[in-house]
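All protein chains of the complex are present and in place, except for one that has been dropped.
Let's turn to chain A:
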Amino acid sequence: MTLLNHYFSVFLQGFGYTLLASLIALVGSLILGTLFAIMQVTTSKVARTIGNIYVQVFRNIPLLIITLFFYLAVAKVIKMTGFTAGTIALMLYTSAFIAESVRAGILSIDPGQMEGARANGLTFWQAMRVIVLPQAFRVAIPSLGNQFINLVKNSSILAFVGGLDLMYQGNLVAASSFDTFTTYIIIAIFYLVITLPLSYYVQYLETQLKKKA
């Protein structure tokens, strides 16, 4: 308890950076992921191939490699902090998983919806935006929720590049207080404050969706 009191502001700062990185990466990966999901369902072979390659590459390599690439290689050309490099890597990595969720959502929507919208004079993008995507997102919400939980957990990767997040601050506190055990337990509780309610909410949404089906 004294440890928590003594280092509370440090933990809180880490918690703030973890939240910030997660939110930025969430918004970015939702936009990117949706874009790549749409690319994968278009009729253009080029767009489909690019979308596929992007998703397969980012899904199959460790987040740490992407993070190190931005922190060590890209940061040499474009100056950026560990926090920025980590958040960009987190965003790109998560966007591949979000693309898969959204694509599954789009494919679950009756193709008649798109055909009907097109027949009524909407362009592909209008039909996508107004008719297909809103329905697809409703289906994809539980799996998107799980991706967000993973995103928050994965944000601990920032600790590798001095990203000031919860894990990073935890390691500092552990090193200076010598009470590694208590420090990590406190860090765990801070993470659970974000992820546990989200996970129960996602489970609730899943049962709701099953009831409707």
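Quick note on the criterion: contacts are C-beta pairs under 8 Å (C-beta built on N, C-alpha and C of every residue); 3 or more make two chains touch, one makes a residue touch a chain; residues count from 1.
Simple rule for what comes next: contacts and distances are computed from a predicted model.
Asks: Select, from "Butyryl-CoA dehydrogenase", "FAD-dependent oxidoreductase", "Amino acid ABC transporter permease" or "Formate hydrogenlyase subunit 5", the UniProt-recorded name of the complex's unshown chain.
Replies: "Amino acid ABC transporter permease"
Asks: Identify the residue among A:Ala37, A:Leu63, A:Leu133 or A:Leu164 that touches the chain left out of the display.
Replies: If we include the chain that is not displayed, A:Leu63 is the one touching it.
Asks: I'm checking contacts with the chain that's been left out. Which of A:Ala117, A:Ile157 or A:Val173 qualifies?
Replies: The missing chain is touched by A:Ile157.
Asks: Using the touch rule from the top, list residues of chain A that touch the missing partner.
Replies: For chain A, the residues touching the absent chain are 56-57, 59-65, 68-69, 72-73, 149, 153-157, 159-160, 167, 170-171, 174, 179-181, 183-184, 187-188, 191-192, 195-196, 199-200.
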